[in-house]
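One structure coming up, written as structure tokens, with questions to follow.
Shown here: the complex without one of its protein chains, the others still in place.
Here the chain labels run A, B, C and D in written order, and each chain numbers its own residues starting at 1.
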Amino acid sequence: MSLIRRHRWLQGAILLGPAAAWALAFIVVPTVLAVCMSFWKMRDFRLVKEWNLDNYSTFLEGDIYWRGLLNALQNGAMAAALAVALSLPLAHFIRFRVRRHKTLFIGAVVVALWLGYLLRVFGWRVLFGANGVLNTFLMDVGITQEPLSFLIFSRFAIVLTQTQLAMPFAFIPIYAALERVQPSLLQAAGDLGARRWRQFVSVELPLIAPALVIGATFAFILAFGDYFATSFVGPPSATQTIGNQVADNFRATINWPMGAALGTIMMLAILLVLTLPALATRLWRPAGRRRRDAAAPDTTDEGALA
Amino acid sequence: MSAARAATGSTPTDRPAAAATAREGAAPAVSVRDVTKAFEGHQAVRGVSFDVGRTEFFAMLGPSGCGKTTTLKMIAGFEQPTSGEIAIAGRVANGEPPFKRDVNTVFQNYALFPHLSVRDNVAFGLRMKGVGRRERAKTAEEALERVGLKGYGRRPVPGLSGGEQQRIAVARALVNRPAVLLLDEPLGALDLKLRQAMQSELKQIQHDAGIAFVYVTHDQSEALTMADRIAVMHGGRVMQIGDPVSIYERPENRFVADFIGESSFLEATALGMRGDDRVEVELAGGAVVCGVGGARPRGSAVTVAIRPEKVRLAAAGDDDAGSAEENAVTGVVTSAVYGGSDTVYELLAPGGTLKARVAMDPGQGHGVSTYAVGDRVCARFAVAATVAIAPDA
Amino acid sequence: MSAARAATGSTPTDRPAAAATAREGAAPAVSVRDVTKAFEGHQAVRGVSFDVGRTEFFAMLGPSGCGKTTTLKMIAGFEQPTSGEIAIAGRVANGEPPFKRDVNTVFQNYALFPHLSVRDNVAFGLRMKGVGRRERAKTAEEALERVGLKGYGRRPVPGLSGGEQQRIAVARALVNRPAVLLLDEPLGALDLKLRQAMQSELKQIQHDAGIAFVYVTHDQSEALTMADRIAVMHGGRVMQIGDPVSIYERPENRFVADFIGESSFLEATALGMRGDDRVEVELAGGAVVCGVGGARPRGSAVTVAIRPEKVRLAAAGDDDAGSAEENAVTGVVTSAVYGGSDTVYELLAPGGTLKARVAMDPGQGHGVSTYAVGDRVCARFAVAATVAIAPDA
Amino acid sequence: MSTTIESPAPARPAGPARPSGARRAALALRGRLPGLALDGTVALIYLFLYLPAIVIAVYAFSAGRTMSWPIDGLTLSWFETAYSDDGLMEGLRNTLKVASISTVAALLLGVPAGFALDRFDFPGKALFQRMLMAPFLVPGVVSGMALLSLFLELDVRLSLTTVVITHTTMLLGVFVILTVVTLQRWDRSYEQAAMDLGANELRTFWFVVLPNMKSALIGAALLGLTVSLDEITRTFFVTGTDNTLPMVVMSRLRTELSPAINAIGTTIIGISLLGLLIWSLLFRKRGATPL
Partner (left out) sequence: ACGGSDDDGAATSAAADGGTTTGASANASMETIRQCPVLNIITWEGYANDAYVRPFEERYGIEVKPTYASSDTELVAKAATQRGAFPVVSVNGAVRGRQAAAGAIQPLDVSKLEHYDGAPQQLRDALVIDGETWGTPQNWGVNPFIYDSSVLRADEVTGYDVLWNPALRGKVSLWNEVSLLYIGATVLGFNDDVFDLSDEQLDQIKERMLTLAPQVRTTWNSGGELVQLFTNGEVAASPGWASIYTQLAREGGGRFAQAVFEDSGANAWVDGLGIGADISEPCKEAAYAWINWMTDPEMQATLVRETGYGPAQPEAARFLSRELAEESGATRAEELLRKGIVRVDPARPDVYQRYTDEIVAGFR
């Protein structure tokens, strides 16, 4: 009996071993290293392993870093809200209204990604430019005299592109959760007098609440860390995001420790943002007990995020 | 189609004016008129008509895929008929969404909301109607009490047993005081004992609530014990409508005879009438028997249906002749299966295989089979228990 | 525990040497010895012992959650017993993985591999044994033919009906020629007609294959009609083991009497013995009846169990006395439920409620209830059909 | 694209004898309105998702160099330019190489691990799962930065290998979780049936579990490829002198903005959409969704 136990333990170790080793080498060690590095400094463009808090005090003092963090948080929040808001009707439509070729409808959401992020951002820029399709049309028709300038190099453009960037990633978990909502539950609600909208609000939404949180989280993280859209279509003031600052410290100013410190701060920010919805979900369900019901994504989904 | 029409025994569908008149005064709770439903070329329901009285317990009975659920859904408003008309409490409901219909449904899988507590499930309909929180809670608790689940209000739904969920689904529907309650195999998932307990409970609830129940089941014994009237369905059509006794004792066609309870079918040829509703036939193997049935042209093929439990057996002897009230055929036992309270024998008889379910003689203690395979026996069954139907009807 | 031990009627578990001896020669196909299984503190099986003969059809019968599946899984090797011993064809199997045991299982949900064709499903076991492709295909086709599914080989599994899947699952298991076939409620998902058809088919297959079947079911009529021997389980224990007739006619405790078929229970006090195995008791309401049972101290509480179908009713009259062979009690009808082939009456009788299932008189055509609620009737039932058991046993 | 959208039954022509006909038609229309509004919203959402692609495709066929409106005539020459552009083609090759190797590597590491996580309990399991997801959940800059720190510290020469390592690390957690989630929905009795029929653990996994995870694995692989093909933020940190297509595109966008890039993008999305169409027509019957 004990032999079998050990045998089974061994089986687990063999299956888990490679992934665990990989994770140790490429997740744990780099993270620890990056955190350590954030307490070191550069001298003459070379890394010096002298422990200090300078990078963090620079962060605390530097107005520009705070602005970078706030910009990123704002981007994340907007994209999360909009990506979820757009994913919901889409997912609902595919789940409950599309009968055949669901694959096509779902796949089309993902394939939109395959144009490549850069080209997608670029496409918006072309579309919204002063000589772009939209402005030319508006001026030809006579709706506007001058090109609309808010369309591009603006916060509006950032929100638009980042929402588009993040939407498929919000859509996937939301659709997966909706796929597990039995239509009979909505029918039951209708039977009990709920109009379509109430069916959606009172039954559908609560059932997929955890997936909404997951989808919003994905969208948030993508937009929070993104800096291509901001520098491509944003106003100059928005080009400073904390993600951009991390990148610049590595790719430009060669201040790795500062970059690592900002990266560490990003990790902390994400951790905070991730725990908030987890707490909220726990409060959301007064019934209390965590349970695996028909619609909620599996606990591991939640667990991984919480 | 013809079977269905004939079976309704009410206003023919090609005279809508008459139907309209019927709606005044005490219109039926549900009136289904010549309804069909096609799914992408597949006809799920093919011209179904029936009325359900205001306080009637009406069962739709039939094998899997016969269109029961589809018909129920059309009454509830989840599906729209391809043709035909559905009226609820005298008002044509075609095109109306479910939330405007004065019906409620108990779903096959209960469809309780997993994110709500038991009480919030029951109170859902009231909430949709805008009833205040306090009153909602009170009414829901009362409804729970009525189905024997007092004190369950705060519990979460997942984890409740099938029987409990079933009763909550009923409470959730009844709390809205609908004119009609639709139930789709509400007991299908429960085990025998619980099913039996719930059957009488539901019957009681229907009686107390004083409303119409439309009850879908594929379990004939459930339909027989619970319903005031039964519509037997097959392949999207209604094969017969009637009260349990007439459905059981006077099946109109082979499908009903076979689906409701058991029947043996013997092939025969019509000889002539004996009285108004008795027909005399000659079994394929030679014996002459008499059964209940309408006029048949002499020489036409007839099928004779006999219920196994209506057959008495005796060792074959000299006096194996029938009488005016009782048929008698002689056959050879080909199998005998012990079943606790009875034994089922199969006889090779003229016209086919005749089954006899012989109850233990109540006076006798142990269940020991009386006849062995190979024995020649005489089977007797009342003329009143013999039904002559059209072959393959 | 004690019930289970007493029931096995074979080698007591505290004498393993004797058990070892028994294994030589024709050891039983399966031998379960004092097996328990605990899941995280919850005792699912509590000391179960039984033997299954080489060609026996053995049923495990009991309500949901009584430990049937768990016991079966331990035989199959999917679970390991917490204590006790399991031997297959005389060889102790504890600790052996399923793929080394000479048993095969037909799963409750069939567990047919959805990614394989019907033939590849059936041939799976052969493939694992390294049988060549040609021979595999041939053997699989033969097995399919045997279960009446000739020509189904190339079909994909999803989309097959329940009955078809069930037969494929049987073919897939049988093709490996196991010493024992384990079946976990194989017919649970089928509807009544199909279930009955499959019952005789399975019985036939078992007979033809000449191997042991261990058959789990919670349907008593299934167990009664199919099994050579039945183990009735309850709460992880075996309550009684025996052939169908003795289980049905001589229940050893209230659980069995109630679970197998229906029983009425009347409370009584022991008066004394009448002969070897007849005990005379006085019902709580006063009447004296006699039943089958062992010695009881005078004055001790006794429960008397009577099957509804063993009770005959007559209008209450002057000669309502019992005889040496027949008990008689007088009661008032409190309910009468028509059920197609019979009517069930409930009587308020001395000692409790007495049910009587009165079959339609086969000589009578229509099922009309003979007695109405409130009627006083005399119920008669044979002494041989009256079983005296310990109260709450 | 023959797709069917569930819609309420067509309104029946109201019979002449029925005064309720007009009201019923109005009812039917009103009942259909919310559905139509949803259809419209969804059409707009797809348009939103594909607008950039449409714009890029239009300019891929536009003769002019500058991307202003209206376009200056049509041409296919940008496609020719693109396909004969060594830099772009090499980028494309590198991208496909990186995406496929890291997807396969992450599957090989992640599926067994997910399997073990489904079967075995050990202290810290939840933490371990979360840790695996971290590289996917943390912004790309952070995980790119952390891995670059490692490579710098170890003095590893940046190359496609470091890119593959980075992508594999990013995908690993996703695949583990997908495996665990799939297995949780998987009926164990299939495995028991296989063992019952004589298959040991390994053969059970190979012959029964794996084939049935196929669609989940295809979905995972597609997701992996999707994410890897388009990865820039992490790649940016750890790439050496060999570049993936997004990196090439980025450097091109910074300099000449050749419409050849539009041609590449148009080609990729065109082929993907075609593939998707074929896939969904082929697998229509099973209704298997890749995700």
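Operating definition for what follows: a contact is a pair of C-beta atoms (placed from the backbone, for glycine too) under 8 Å apart; a residue touches a chain by one contact, two chains touch by 3 or more.
In this text the structure is predicted, and so the values were computed from the model without any measurement.
J.: Of the chains you can see, which ones touch the chain that is left out?
T.: A, D
J.: Mind listing the chain A residues that contact the chain we can't see here?
T.: On the chain A side, contact with the omitted chain comes from 44-46, 62-64, 67, 129-132, 147, 149, 152-153, 231, 235-237, 239-240, 248, 250-255.
J.: Please give every residue of chain D in contact with the chain that is not shown.
T.: 65-68, 148, 152, 157-158, 240-241, 243, 251-257
Following the convention adopted for this analysis, only the chains that are shown with their structure count from here on.
J.: Taking each chain's centre as the mean position of its Cα atoms, how many Å separate chain A from chain B?
T.: 56
J.: For chain B versus chain D, what separation do you get between their C-alpha means, in angstrom?
T.: The answer is 52 Å.
J.: What are the residues of chain D that contact at least two other chains?
T.: Residues of chain D never touch two or more of the other chains.
J.: Considering the complex alone, what residue numbers of chain D touch chain C?
T.: 187, 189-190, 192-200, 203, 207-208, 211-212, 214
J.: Going by the contact rule at the top, pick out the chain D residues touching chain A in the complex.
T.: 1-7, 34-35, 38-39, 41-42, 45-46, 48-56, 59, 66-70, 108-110, 112-113, 115-117, 119-120, 122, 126, 128-135, 137-143, 145-150, 152-153, 165-166, 168-169, 172-173, 176-177, 180-181, 184-185, 201, 222-223, 226, 229-230, 232-233, 236-237, 245-246, 249-250, 253, 261-262, 265, 268-269, 272-273, 276-277, 279-281, 283-284, 287-291
J.: Going by the contact rule at the top, pick out the chain C residues touching chain D in the complex.
T.: Its residues touching chain D are 76-78, 97-99, 103-105, 107-109, 111-116, 124-125, 127-129, 172-173, 176.
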